[in-house]
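Encoded as structure tokens, the structure appears first; notes follow it.
Every protein chain of the complex appears in place save one, which is left out.
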Amino acid sequence: MPAAPVSMFGSSAKEPDVPTRTAGGGMPGTSREFDSEVLSVERIMGDAILLTVSAPPSVVAHLRSGQFFNIVTRFSGSFDPLLRRPYSVYRAHVETSSLTFLVRAFGRGSAWLAERVPGDRLAMLGPLGNSFTIPGRAQRLLMIAGGVGVAPLVMLSDDAVNQKRDVVFVMGAADEAGLLVPSELSSHIEYVVATDDGSRGHHGLATEVIGDYVPWADQIYACGPEPMYRTLRAVVDPLRINRRPRTQISVERGMACGVGACLGCVVETTRGMIASCVKGPVFDLDQVVL
Amino acid sequence: MPAAPVSMFGSSAKEPDVPTRTAGGGMPGTSREFDSEVLSVERIMGDAILLTVSAPPSVVAHLRSGQFFNIVTRFSGSFDPLLRRPYSVYRAHVETSSLTFLVRAFGRGSAWLAERVPGDRLAMLGPLGNSFTIPGRAQRLLMIAGGVGVAPLVMLSDDAVNQKRDVVFVMGAADEAGLLVPSELSSHIEYVVATDDGSRGHHGLATEVIGDYVPWADQIYACGPEPMYRTLRAVVDPLRINRRPRTQISVERGMACGVGACLGCVVETTRGMIASCVKGPVFDLDQVVL
Amino acid sequence: MVPDLSVDLAPNNPRELRLRNPVIAASGCFGYGEEYAGIIDVQRLGAFVSKGITPERRAGNSMPRIVETPAGMLNAIGLQNPGIRGFVKKYPALWETWTVPGIVNISAESVADYANMAAILDEQPAIAGIEINVSCPNVARGGYCFGWDPEMSAEVTQAVRSVTTLPLIVKLSPGASDIAAVARAVEDAGADAISLINTLVGMAIDVRRRKPLLANQTGGVSGPAIKPLAVRMVYQVAAAVRVPVIGMGGIMGLYDALEFFLSGATAVQIGTGIFVDPGLPIRLIDDLRHWLEQEGFSSIDQIVGIANDGFHLGAPHVLTAWEAAGV
Partner (left out) sequence: MVPDLSVDLAPNNPRELRLRNPVIAASGCFGYGEEYAGIIDVQRLGAFVSKGITPERRAGNSMPRIVETPAGMLNAIGLQNPGIRGFVKKYPALWETWTVPGIVNISAESVADYANMAAILDEQPAIAGIEINVSCPNVARGGYCFGWDPEMSAEVTQAVRSVTTLPLIVKLSPGASDIAAVARAVEDAGADAISLINTLVGMAIDVRRRKPLLANQTGGVSGPAIKPLAVRMVYQVAAAVRVPVIGMGGIMGLYDALEFFLSGATAVQIGTGIFVDPGLPIRLIDDLRHWLEQEGFSSIDQIVGIANDGFHLGAPHVLTAWEAAGV
């Protein structure tokens, strides 16, 4: 029934009389804030999804692997969960002006994303952060992915193959279902897998199978949980000669702003406390205090 | 990428390790709390929807017009908007064990409801409240609806027709689009309409066309915004003889609990401050201090 | 082995306040125990606390009395209640037929009134304990809230203590700048347990009508929005006193409740969460037992305060930075 003139819900209401945009929507064109449309949602890696959304051509064209977007993960009439969630780009599609993210449905924000259907709108902020770099003289690239950490490395491996580099791609997951299907990677890539339960590939951690590849590699890339980086360091360091190969890692920090303003996402480095949303998320493993 | 072992979002997270139910879901069977499934969503009256949901047969069978349900209007991973919203039953369907609500998409909760699609789950609490009553000797019933206030009167009018009473149903809305289409009412009912802009029926308020029907009526029912009740009283009172006919109204109050525990929804009556969720929402107009 | 959920909220009191489990329905959110009877199994609760009772009966505030706020709500019910005499006429006899302990929450504007109510309750059957709500204006001190001041809170506690042997819980106001000082004061004055937090004073403006939304201007904020404040105060108070602490503020599920237990609460109360999700308190009892079992604990006592290693008094933007390499 129609509200009494004095209604209880006034203060938390969205303003109905004034033209508004989606919560988190920005001025189109003037900024890295934009609204995008969900184009497809596909199950992958067990409990994860590949979420493909529209994006302005200028955004898609200049994107680099390792960059991420901060996405509003709630209904526009709600303020909870409040903060945007960062997601690395899994693939950028210039032809369709769209981006794909790999999202593991875990907590509140990712579960909300996993419920999206084509046609839904998402409020995006990005691209944010620095990116992986492929040094000119690095021909042999070793990539190590832990779980959904695989996301930015997929885009990086595409780039590497386009640049005719040799790629060995090692992925670890809890079980076979959690692995990326090989068809998602270029056929030019050597794909090595490890599972905690031994259901496919090496029975154990991804870091246990890389020993043979480290001396081969000119450059190492890794993305996964923080303990993986500590293990990685322990495995790689004794095999290095003149501190080569070097390792680029993408760190995960809780974020509020994504633009260097709040200093909530810092990483302790040899040069001090650095905002991972601007000077990261990609760091050289040698420079990070873990 | 997988969370670092120390992740920022822990405290507001749903507990992942323990079997949980939807926020607001209750023990099935033991209570008036139940989860229902959205069966259909249909546009009606311009910006409103008819939302049909499943309900236990025992609930549907004993439902009376004027009763309402408190519905959780948010994603289960969110605490905002926090409170359940009350919605009157528009129709109960014993054959399909389902209920229909008429929801005007206005603020945060109703907008969320309006976005539901078949298959979605809703957390319900109800039936709550008292109901309209049709006195045994009341043959001629006058019903007056303002906007979505039409909801409980539709169910009441169905009952009245089943009991072979004569019904005049007056509805007011802002414009023609906001009126209930006549096919939603039994063909045995005389349906009179008024619109603020004159686009259909009387040009003005519903209360302006009831003068002729008041002396005819044995009992009056009304549901609409609070100012309508004040006008109604002013129109009806001078036409009454021996304080007949009497008027039953359904009041709208902000609610927290819906069961008489918080005393947030009281109505000032001649007998004191009464919880409208238990002793209402239906009151005799003579007993309410407006 | 099934973990033991029982707790004693008044270990220093011979009359005891033993609960079968540490889940309590909070004052003002559970009526007098009968309102939720048709909806949940009230007898399974650890205990429930009555709506706040006052010396005289009260009609409460004008409407509107509640407003929704982000992840929370504001209420200004104004203590609508039948008064202490109306209360004792009806409820002790009813509660006597129940197995769940009923605790009476009392509010007053003077020390004498608190004591008078407690004296009346002391003689009643079936009253498991008294919870003193000190979030009330002290008329003798110009309306300054009892609960904001250690001495005034202690004075009320002592006065009540002197007239009853019933288990005595003092419910603190989050408006106190130094809530640990208030807690220590009421502990010294004879409180058997301390509960917190009551609601925080808030306001919402109706932009269309250009005045406060609540008829009473201000109201009390409750619900998930206040949880981080409540957890901090429970942690802080638990580090400061030896009597049992009962935590509340925004509990909506197992993990919320665990935050309070780990911070040092021996039991929890649920208020707003019951409105939103009536099944919550009963489900929480089961979930707690399940979680303790899964984590290898044999009783709830074993987790009380295990995340608490002392509280560092400090404002939000404290200058206690860990100095690293530079900026």
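Observations, loosely collected:
Letters A, B and C mark the chains as written, and numbering starts fresh at 1 in each.
In this text, a contact is a pair of C-beta atoms (placed from the backbone, for glycine too) under 8 Å apart; a residue touches a chain by one contact, two chains touch by 3 or more.
Quick caveat: nothing in here was measured; it's all calculated off a predicted structure.
Among the residues C:Asn21, C:Asn116, C:Ser135 or C:Ser195, only C:Ser135 touches the chain that is left out of the figure. Across C:Gly129, C:Gly219, C:Pro244 or C:Gly279, the residue that sits in touch with the chain not pictured is C:Gly219. Interface note: of C:Pro3, C:Pro22, C:Gly46 or C:Gly60, the residue touching the hidden chain in the full complex is C:Gly60. Although one chain is not shown, part of chain C still touches it, namely residues 28, 52, 54, 57-62, 69-72, 74-82, 86, 107-109, 133, 135-137, 143-145, 147-148, 173, 175-178, 198-207, 210-212, 215-221, 223-229, 231-232, 235, 250, 255, 258-259, 262-263, 306-307, 309, 311-327. Residues of chain B in touch with the missing chain: 6-12, 15, 79-80, 268-273. Remark: the residues of chain A touching the chain excluded from display are 11-15, 17-21, 23-27, 30-33, 72, 79-84, 123, 125, 253-268, 272-273, 278.
Criterion: only the chains that are shown with their structure count from here on.
Traced through touching neighbours, the fewest hops from chain A to chain C number 1. Shared interface positions of chain B, defined as residues touching 2 or more other chains, are 12-14, 79-81, 253-254. Each of residues 63-64, 66-68, 70-71, 224 in chain C touches at least two other chains.
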